[in-house]
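Structure first, then comments.
Every protein chain of the complex appears in place save one, which is left out.
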């Protein structure tokens, strides 16, 4: 299979279940909502070393938010529900409640289950209940004025680790291809890219050969361009000298598949991109498989 | 004391010791260095609820960095040295090593002590040593190419919790004053603002009166404009209806004092700003006291 | 009429016919499309002193553009059709053709009339025709590779000068209200804000009293907060000390009315905003009248 002359490998991304909540952050302007969204989704690339995976899902113009102000919907994800609850409390409490002009609302109203996030205790008894549309919220007096927040956030069983590789003639073409993919996936509701700028420069394998005693993950030498010809099992195609991976978490398999499709198509518009592939563990680890040729149909 | 008609309270900020390391992040462009800096300093507003306090210290043009590429110097801070070391490993490993085109270098070369950050194990034996100028680094093969990094980061005993309050006629004037202060402090080397966009909307007091059993911190009702007239000890001045706090961490007391001075002066250029004050605990908790009238001399 | 406690004056914006074309700029990434959009819509606030009025209409994700790359739709406007044609040629030729990775497409395909913009001559005979979807384009060899462009741009008779005033307790609250309005109007397709950041700080009246010989426009003293009490006919309401104007150009009256409605609603979410009004000339100059109470229904 080819798109714009780019070869699409006949392989699949292997992915995993993860619990996901969505928080709508509104603010006096798009800009302040963005700053809170960035802080609250920071240090959240991979649950291997971070307490959560998180990212901006999509921008909500004033016309679409509960309080008529500009906002960003973010996703926060963790394989364990209890840890997700903790992360919601800490990330909202430390990074959004503290941010100028923000308010927070549940972003998955039809979820079967909700996690309690009792921020009103910060009000020390001075808080009071208010309605925003038909949402029951708390108004907490703070130094800037009042912080408005819901206290229950829907949680769903989503999908972590959807992915694809952008392989190109050289590093900069691969990066430009990955960036185009990021631009496309930004537009897909229900899917996030938790890595910096949406892109992974250093895809890893599980465990380590040389430092197995203390390393849970290490470089995936089969996909390192500088090791081509030096490792026996290199999977770097001929003519490829730079590879980036996009890793996608989503509220469901459909969101992840859509993100993969739209991201790959965008990457294939960039000159110098040669091959699209994907990462898996032979189907042994993750219950979800996203076949490239199927998602691109 | 007055600046541009803004009253400067005769009070002081009370601050605390904290361990601080600086990481220089370079990348192929300013933009990619910025993305890595934002991810690695995210979820790091206050050690009350985050594993570190962190922020961008300053931008380094290509002319100033070890490898001639654009970069950002970030500070990562923790009251415990061992925790700081862990945070360096996790934040560099998860948020910078994974980011496109980045390299990392020690940003306090003359520190008396250095923390080991052994990232080369990620290379699983394929890594090799290289020199960047006279710095000893590791080159780790990854999917994009090679990641270059130093493995020792200077640590100094810095200062956490330098602060001042911007008090204004209304919320938006206070926010604009705070933003001008952020713009000024960005230019002060050795000082960071770890909160979202550099600004705290919800200054807190230690502990809680009503929910004392489980709340370590709660809203500082004395400084809440909406509680003026409702709490007996309100410290919100007449004519003030919006307050923001700037909290500064720095590599030393001088950097914090300079940041306070330049930040306050900038805030005082914004129309509607009425009073500058600062937060302290009566001098009982922190060994550092920054008197507003002295730093502004 | 009131929204969130903000008084909406019972008045109207008076507006004028203008010719409008829309150019779709695509690029390898959202970021490069944005840079070209900013350059090509710069120095284009008002036809009083600029050769065009221009601005970004809306962002187009890769999923929506003719070539599957991210893009921005811009509007370029001039009261005279011939001048609009000249401006299309110069702004595309100098500011988009020259910009990295861009391509340009007609953004009003169903317009009754089209303006020729013959950029292929730049190719000096080396250009060739190509199809992008079902659009007939030229591919022009340039130093980066090839520039792809359509050569006919639809033109419609639109509306210039839709407007409203955001009046607030002080300057910074007015500015924050205006900024929220900009965030909302960004989401309205078919309408632009041609002034810097979308906001006018210095609304003007036609002509001049003191310098009538050489000034076509001068400050609108009736709306200057610092002149309240000093000019006989001040229209600055009690309690208002800062005013910003939003001026809207659109492809038709409906787009302008929608932008006014959504912008006003967003401005009314910002604390400190007191009154919304609008500018007109007593109905003597412009054929379009947008009554605030009607557009807000």
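Per-chain numbering from 1; labels A, B and C assigned in written order.
The criterion applied here is as follows: a residue touches a chain if its C-beta (ideal position, glycine included) is under 8 Å from a C-beta of that chain, and two chains touch if they have at least 3 such contacts.
All figures in this text were calculated on a predicted structure; none of them were measured in a lab.
A.B. asks: If the full complex is used, which shown chains touch the chain that is missing here?
C.D. replies: A, B, C
A.B. asks: Quick one: which of B:176, B:246, B:260 or B:292 touches the chain that's been left out?
C.D. replies: Hidden-chain contact among the options goes to B:176.
A.B. asks: Based on the whole complex, identify which of C:18, C:44 or C:295 touches the chain you can't see.
C.D. replies: Going through C:18, C:44 or C:295 one by one, C:44 is the residue touching the chain not shown.
A.B. asks: Of the residues listed, B:68, B:239 or B:287, which one is in contact with the missing chain?
C.D. replies: Answering carefully, the residue with contact to the hidden chain is B:68.
A.B. asks: Which is it among C:75, C:95, C:117 or C:251 that touches the chain not included here?
C.D. replies: Selected residue, touching the omitted chain: C:95.
A.B. asks: Tell me, which residues in subunit C touch the chain that this view leaves out?
C.D. replies: Output for subunit C: 28, 32, 35-36, 38-46, 48-51, 90-91, 93-102, 121-126, 140-147, 165, 171-172, 174-175, 178, 195-197, 199-204, 208-211, 214-215, 217-221, 223-227, 230-231, 241-245.
A.B. asks: Suppose we count only contacts with the excluded chain; which residues of subunit A make the list?
C.D. replies: Against the left-out chain, subunit A lists 31, 168-173, 175-177, 242, 270-272.
A.B. asks: At which residues does subunit B meet the chain that is not included here?
C.D. replies: Looking at subunit B, the ones touching the missing chain are residues 28-31, 61-63, 67-70, 145, 176, 179-180, 183-184, 186-187, 262, 265-266, 269-271.
Basically, only the chains that are shown with their structure count from here on.
A.B. asks: Using mean CA coordinates as chain centres, what's the gap between subunit B and subunit C in Å?
C.D. replies: That gives a centre separation of 38 Å.
A.B. asks: What whole-Å value do you get for the distance between subunit A and subunit C if each is reduced to the mean of its CA atoms?
C.D. replies: 34
A.B. asks: Please list all residues of subunit C that touch 2 or more other chains.
C.D. replies: 31, 176, 270-271
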